[in-house]
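A single protein chain has been omitted; all remaining protein chains appear in their positions.
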Amino acid sequence: MTKFIEEIKRSKSFYSLLGLIGLIIISSIIAPNFRSINNMITILRQASVLLILSSGLTAVLLTGGMDLSVGATAGLIGCICAQLIKAGVPIPGAFMIGILIGAFVGFINGTLAGILPSFIATYATNWVLSGLAIIVMNGAVIYDLPKNFTQLGVGYVGPIPVLVIMAAIIVIILYVLLQKTTYGRQVYSYGSNAEAARYSGMPVKKIMKSTFMICSICAGIAGMVITARLNAADAAMGEAYGLQTVAAVVIGGTSMLGGEGGVGGTVIGALILTIIVNVMNLKGVSSFAQPMVVGIVIIGMVLFDINTKRRQEKAAN
Amino acid sequence: MGKTILTAQKITKLFPGMKALDNVDFDLQAGEVHILVGENGAGKSTLAKVILGAYRQEEGEVFFEGERMEVSGTKDAIAKGIVAVYQEFTLVPYLNVAQNIFLNREHRTKLGFVNHKKMEEEAAALLKSLNCEYINVKSPVKKLSVAEQQMVEIAKALSYKPRVIIFDEPTSALSEREAESLFAQIHRLKREGIGIVYVSHRMEEFPKIGDRITVLRDGKKISTIGINDCSETELINMMVGRDVSQVYVRTDNQHSGEALRTENLSDYTGKVKGADIFVNRGEIVGIAGLVGSGRTELAQLIYGINPIKSGKVYVDGEEIIPKSPVNAVKHGIGLVSEDRKKQGLALGEAIALNTISVSLKKFFPRFFINNKKINGIAKQNVEQLRIVTTSVNKQCKYLSGGNQQKVVLAKWLNFDPQIIIFDEPTRGIDVGAKMEIYKLMDQLAAKGKAILMISSELPEVIGMSDRIYVMHEGRMVEECKRGEFTTEQIGSKMLGLGVGGKRNE
Partner (left out) sequence: MNSMRLRLKALPPVSWMLILIIVIFSLSSPNYLSLSNFRNILIQATPLMILAFAQTCIVLTQGTDLSLGAQVSFVTVMIVYLAKRGVPLLISMAISVILTALIGTVNGIIVAKGNILPFIATFGMQNIINSVSLLLTSGASIYFPSYIYRFIAESTFLFIPMMVWICVLVFIMVWLVLRKTKFGTNIIGLGGNREALSLAGISPVKSLIKTYAFAGFIAGIAGIITLSRVESGQPTVAVGWEFQAVAATLLGGTSLREGKGGVTGTIFGVLLITIVKNGLNIIGVRSIYQNAIIGSIVLAAIIIDAVIRIRTKE
């Protein structure tokens, strides 16, 4: 039993989980309307898009890479999907095309990341992709999408929003893929020491590229979901998610250096972030202050991560 | 010979899982060259780093000119006049030679700017005194050859006007001529009354420069003797610690058929120039050669790390094109690489996960993994190889060098390749683990595996190999069978010399 507790303590998500519990208690005290069932469901719904995005990004971070283009990818694919549906393409067809484009964007990102540091490459593709979104929308906004489509974003199955179910399915798929398969093992090995993974005969380039593809596919799905929820598409709608996605993964305890962390932690990270934003909204804090809070949390979390790692190493020596 | 300027008393230094130094005494006199020898992992470099203040010893004291040294970091040691010339270069690649020599001691103009002209003049003078006037002081060190960088490193050390210089394997990258001019400088420094600690394992150099030798083994001091008071064989026996025939155990076994052959193999860097070798099943083949002779690069070509420029590789008589390690592994080739921390292990991952990293698909062909099975495999490895650890879930970074190397071996044993290349398999590990690794290599050969071993340690190559290739400047210059060679012969071949000390062409 003590061994079990030790094990949990050693995993970095443990601190994130403590943080989440603490945050829920504090939030319930400072914002009384936080506790209502309605607000809880709102939080889950708000968290859904972030969960989809950040679970995908987790795969990239586990390899020690970074994708700063998730926001633009989501925006672009959401826009394309909306245009297709408006043009009369059946919804499942539009959805499939969105996923394929996501895979393609990820392939490009992954290929570029083999040439340039990944954060530089994806910062550049972010620029290109958001430019493409403007072209796709021809500078305008689309609204009034068919009800069948918007149900994805606003519909319910019983008391549970469709959105939450979708997010849960994606999270579970990624969790199993990364934790329980040989592919997942390769991702972790690559992340903890890419050179050693190569010397162990792993197809390192394929592994790296595939994580970027997973990430961009998730971004694509998130983009379509955002469009469905807003019942509108706008070239800039993904922008705000870029930072939050990185933050959710990092808060969840996935190391920027690769090889450590996982989707489980990311779920906690996404929930923490959503609750912070939710409480700030409930308390009427200006939305301009949100990036500041998220920025501080990112830096604080990374500092905390590095320092606990150092302390552990010292203790072990 | 002058008075004693440096004394180290009863030094003990601990590393995770091992005693790197155990109660070691050492002293240095003004105007002498004191050689430190020992096998890999004997504690030579550790002792040098304790004297320099780069490591803090757990027990014992260092005295410099009669005063107890209280240094924290090399800065203090330099201030007292103790400097080192390291194996790994401490130069900034895109600063020029003069800037590097005077790093943090720049001459300034009246306006406070760096006075490049004065620094360059002084640097040129220093290099001239080392017979290296051909090195351009305005050139970024990145553009210099490794040997030239080594000379800049030495010039930098001299510019501190030191009382004690520690040389850590200074000739490992130098050509014959450059090594001779280094020795001439060392003689000059001796005459000026400077004390020199010389860490090396190239025995042929010792009589040329040394006064006394201290032999270390497993972190313990074995003996300090005058250079003329012992023979090379005695030295080797002291280093190895027992009769060489007991350390290197080889069973006679049948060699059956050729497993690996290279024909005229060359790479793009020019380090390997037309290498021809072959290895039979059941045979251990050693490659001896200096650092930089192309040994590691050859292994990397066969294993698909670097692209082949020309030449062919055959496995079991069929040509293969090792485009990547993925490819090499598919053809049953394994590589125990030179640098286990960078290339061998994911240090942050558990032992168990490292042991299956090559054989994921072999153990789990159906995509999904099973942690119980992984742990079971790793537990077997731990027992079989006697890896010292509390659990198979321990991260590899907390293991000693020897145990880490055993995890690398476990990784390959689980995969069971037909051809295994060992590149410096015993670097930085203690004698006990070494002997176990030798025994394992012997067992593998007995099972019919083809083994190619690369090593800088001549006793190891000679002790373990059925056949030896000597590599010099990218080519095989000699091939000889077990029992046909002596240390001296191979040593001179490694330097590119013929039997009579003449250069081989």
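Letters are used for the chains, namely A and B, taken in the order the chains are written, and counting of residues starts over at 1 for each.
The rule we apply is simple: a contact is a pair of C-beta atoms (placed from the backbone, for glycine too) under 8 Å apart; a residue touches a chain by one contact, two chains touch by 3 or more.
Keep in mind it's a predicted model, so treat the numbers as computed, not measured.
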| item | value |
| --- | --- |
| Hidden-chain contact residue, picked from the options A:L84, A:A124 or A:A168 | A:A124 |
| Touching residues on chain B - with respect to the absent chain | 73-75, 78, 88-95, 99-100, 103-106, 112-114, 116, 142, 268 |
| Touch residues of chain A, complete complex, unshown partner | 66, 68, 112, 115-117, 119-121, 123-125, 127-128, 130-132, 134-135, 138-139, 243, 246, 250, 256-257, 286, 288-296, 298-299, 302-303, 306-307 |
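The rule we apply is simple: only the chains that are shown with their structure count from here on.
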| item | value |
| --- | --- |
| Chain A-chain B separation of Cα centroids, rounded to whole Å | 45 |
| Chain A contact footprint on chain B (complex, rising order) | 16, 303, 305, 324-326, 328-330, 335, 337, 342-349, 353, 356-358, 360-361, 364, 367-369, 397-398, 411 |
| Partner chain B, residues of chain A touching it in the complex | 180-186, 188-189, 192-193, 195-203, 259-260, 313, 316-317 |
